[in-house]
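On to chain A.
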Amino acid sequence: MRATARVYWRLLVAGFRRQSAYRLAALGGLVANLTFGLLKVAILFATVRAAGGTLHGYTTESMSTYVWLSQGMLGSVNLTGRTDLALRVKDGQVAVDFLRPVDLQAATLATESGMALFALLPRGLPSVLLGAVTIGIAMPTAPVFYLLGTVSLLLGIVISAATVYLVAVLGFWLIETRGVQILYMVASGFLSGLYVPIALFPQWLRIAAAATPFPSIMMYPIDVLSGFGGAGRAAALVLAQVAWLGVVAAAGHALTRAGRRRLEVQGG
Partner candidate 1 sequence: MASTRALRRPPAGLRARLRPYRVVLASRARSQRAYRTSFAMDLGGSGLIGLVELAEVWVLFSNVTVLGGMGFRQILLVFGMADLAFSMADLSFGHLDSLPDYLRAGTLDAFYLRPQPLLLQLITSDVSLRRLARAAVGGAALGIGLAVSGAPWGPRTAALLVIGVASGYATFAGLFVWAAGLQFFLLDGAEMTNAFVYGGRYAATQPAPVWSRPLKLVFGFFFPMAFTAYLPAVTMLGLPGSAWLPAWLGWCAPVAAVWSWAMGLLCWRWGVRHYQGGGG
Partner candidate 2 sequence: MSAIDQGPIIETDGLTREFRVRDGRRRRLLTAVDGLTVRVEPGAAVGYIGANGAGKSTTIKMLTGILVPTAGSVRTCGLRPVPDRRRLARQVGVVFGQRSQLWWDLPVRESFRILAAIHALTRAEEADRTAGLVEQLELGGFLSVPVRQLSLGQRMRAEVAAALLHSPRLVILDEPTIGLDVLSKQRLREFLISERRLHGTTLLLTTHDMGDVERLCDRILVIDHGRLAYDGDLQGLSRTVGAQRVLVVDLAAPAPDLTGLDGAVHLSSEAGGLRQRLAFDAEQTTALKVLAAVSAEAEVLDLAVEEPDIEDVVRRIYAETR
């Protein structure tokens, strides 16, 4: 048990280290991030003001918080649906991965989460800081939100990796996962609350979003970290995330086993 934990820890660290080589890329991403953030702020502030200063619980301060936290998280969650694993499943190299003594899903999630965690340093934190400096953000004072927030952030990262993993694993059955990947990209960006906070959606759309794991990836961590809706709501959101992680991970596990069997039946 200890030995396996160590292996996954190593994978996490390796994923972490892999990203550090791309410093220039990180800077480029930061500039892009900042620009989109400023544009989002512009249109969303105008919306809040046009609604008289508060909109579904948002003020301009809390809207700024939403914008910068969402931009900060962008580099750590996968909203494109594309993964290296999908390519490996497509060209069959995944067979090699199955030979290794680590579970494919756990190893993939560990590596991806490591890379995502690392991205928080050059992209996540600077985005939030720059936003705080240029526009100003309102962060909560009570420590409970930071505690829950860290958990929520981590959960969001892992759920993102796990959901995108499902897309990749479908490649065992579908010759071309392009369609699924495109659908994922379209749905995840919109329903995770990247461009507009989910609270602003009309009722029916809000309900539809809640029926998918996408809000757990970004919207819930943002709400928890910013203390939106209070401590009770924050706790409820974290629980929802845990539930979604369970569902998505279980689905991934089942599909991996089925996929592995299918690969073995078909032959190397």
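These made the cut because all candidates are chains of the complex that A comes from, given by their letters.
We take it that a residue touches a chain if its C-beta (ideal position, glycine included) is under 8 Å from a C-beta of that chain, and two chains touch if they have at least 3 such contacts; residues count from 1.
These figures come from a predicted structure and were not determined experimentally.
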In this complex, the candidate that touches chain A among 1 or 2 is number 1
Residue positions on chain A within touch of candidate 1 in the complex are 22-25, 27-29, 31-32, 34-36, 38-39, 42-47, 50-51, 55-56, 176, 178-179, 182-183, 185-186, 189-190, 195-196, 200-202, 205
